[in-house]
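One chain of protein is taken out of this complex; the other chains stay put.
Letters are used for the chains, namely A, B and C, taken in the order the chains are written, and counting of residues starts over at 1 for each.
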């Protein structure tokens, strides 16, 4: 972290500023130039509120972090790609995976039928919500424990690892047999939940919040890694903008940027981003081309009767067709997809 | 809820559509016109995923909710202003309150000094964070239980009711003596937390999320009211936009709009919205003029050394000056502020 | 256009409303239902200000356009893809084109060297700014007429058609020999300019504005088509969001959506969207996969010394490498690129 001082600050004021900083446990160094003096700090500057120092010290022109505020997730510190191992299936470093399944687990027949079909089409993990965050308190919120139980039945039937969303940390004991714990977009900055899933020994799928920057997404992943869990998959799923033709705006720049900054695998959820079935295939193709490590695609046996998010779900035939196309593209990119 | 059908749909298709809707427990009525047929639904349409019906039924041109999806918070259902009673102090319906205090409780001396000073200046409630949501896992996160304990000491010393933020529902037992439970912007759609504070018998201060619409804010309040707690104060604190000169963009249209749609009191937090001390006073004045029922203002005894958010905190003299000004303006608006 | 009336409106009020509408030249039809009465309008409803009717007639619950407000650009009216013919080179309906060149024309040597190199790499059109819109009045604004002249020299040398931006309609006489007139993002709603380029007989490349919806982009294209010029290429180049890691957020959903709604070809400019050289190649690949009809890529012989936008320009070697990759991908999509 450095602070550039205003021109002409008297030496005494500079020393008082240095003493104030050093009293908080940092070392400081001065660069004295013709125009500006620059104060450099050494130490764990992540605890410093930079704006506050600038606003509260009138001799400071501006401040800036020279290093990124995240460490464990930072590629400069851990240059190799992280491969996340989900019950024998790996994501990252050339291994591409497709997670498919309904928004919500609705019944045993439904989830097993979907699981068999998406497996036959080539999906390598099964998704299905048991605890559903809903804007309205009157909407369907999932089958809760029953939903988890049915999901595990589908896992047993098909061998597909399962991914499902957690809504608060008191639910963690229910997730012992779940393969990947999803932290949803609305919980991306639920810091207590991040810490607890960081202490739990399961891969985590962390979705970007609707209004969160990529740096904030990495900081939330940092919570999980710094609590001891390095098995994190990042997921771009669209951000909120002024455009109303799509539910959200899918930000595919996130893929190359996150992969430059971090070693974690990055997947894309085109279904929630677009909110429109007809956009899922073109956005899935674009995500593969932009370098994603995987896709998460809502798939339902009967979208017209889905209890939530039917507008964006592919039916089983549409998913099968998409997978045929996507498999060629994954091969074109020189990546592999597991056969489960 | 109504669905407008495409022109020229055969009668048989219309009947099948009606049967599908009715099989889910709704009554339907037809408006048959020269150009379009309109299907009207009666029943608890809040459970219907409107987009899904439109996408999945090709005979439907579009659908629309005719009634708002919120009920308990809706002014049409409850026309009188709600007055929230905070330990004898009321907010709403002409009673204006000012909540002041530091971002974080840092020490006994600090919180008691700030409490005494802001009370003398005219604040009617004390704020102070004990559990702090922070973007970085390495930042100061508050004194936790010790922070709550110190806040209650300051309450005992000054008589000011206290407001502090909860981060997850397992903390609720610690909030028994707290006067107002704050649900922060990042938790506005933490639906399990909303339900739990809805079951707890304390006033709730609900902050608008950084990327949440006013309708979503009202739906989150609906979670709390529908769980049994009608003591909710809404708080506008800025939304995330492309503008970088301020931390967030304060949306003062929220005040008149929320008051049109709902009977709940609305306050404004100019400190977090702007992120800059020099904007707090003009935005506080504007909030009073736009019809707010209260203000929440960060105030610190020594902003230059604040452990968080010092850049936006007023010092005790600045707060005193602001209160002198604000008190006249509250009177000008024909509202009252308590003397604690 | 339809208006749904509030429940229980007396017949006399409905008739007055119908008379008011009909006095403005429309026919109306009533759908009288159990709950709501719906008034349908027939005529050129594009001239009606829908919000105004709703706000000013208290018997109206809400209104809605049933048809899209654009006609000439609408795919339902013109189902086949439009192919834009640029001096013998076609864009659209399976023909993919790559426009490359510097942000600004800087000198004869520069533009000719770049033109030769990008042609050898496979680009099929040359871009280069002569009139540059710049946020600061003190920045380099292009070589103006000299820039156009040098661009035409490069065209003569290489045979590449040229694309360059117009800033106001008084410049049109200078664009007689230019092959494609670019209307930049900041001018997307400069309606007088749109009308004038609509009267000029040249293909137009219309860039989406930084804060414009896709519907607004189509309405701006409608200005050009309705003035008589149907040779319009739409260009997605990123929108303004809260994310600061990239200059803009590239919205690739625009490609499939625009192609569903309209028959016009759609290209993508990943250079301006990202503002970062390292993102150009992954975003270009994603655009091809999402179904774009072309790319526009900033390429400079010496980006380090570029007079503008050097941070996002590829150098000639990077562009050549990208083209090798992109050519395979265009073939994979079953499209062709011209050989100039």
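One rule holds in what follows: contacts are C-beta pairs under 8 Å (C-beta built on N, C-alpha and C of every residue); 3 or more make two chains touch, one makes a residue touch a chain.
As the structure is a computational prediction, the values presented were derived from the model and not from experiment.
Within the complete assembly, C:219 is the residue of C:38, C:91 or C:219 that touches the hidden chain. Of the listed positions B:41, B:193, B:206 or B:274, the one in contact with the omitted chain in the full complex is B:274. In the full complex, chain A makes contact with the omitted chain through residues 2, 4, 29-38, 40, 42, 61-62, 64, 66, 240-242, 244. Of the residues in chain C, those that touch the hidden partner chain are 20, 44, 46-47, 49, 51-57, 69-70, 133-141, 167-170, 186-187, 189-193, 195, 209-211, 216, 219, 222-223, 226-227, 240, 275-277, 303-312. Although one chain is not drawn, its touching partners on chain B can still be listed: residues 211, 213-215, 239, 241-246, 249-253, 255-257, 260, 273-274, 278-279, 282-283, 285-291, 329, 332.
Just so we're on the same page, only the chains that are shown with their structure count from here on.
Centre to centre, using the average C-alpha position, chain A and chain B are separated by 27 Å. Separation between the centroids of chain A and chain C, computed from CA atoms only, is 32 Å.
Distance between chain B and chain C, defined via averaged C-alpha coordinates, is recorded as 39 Å. Of all residues in chain A, those that touch two or more other chains are 211.
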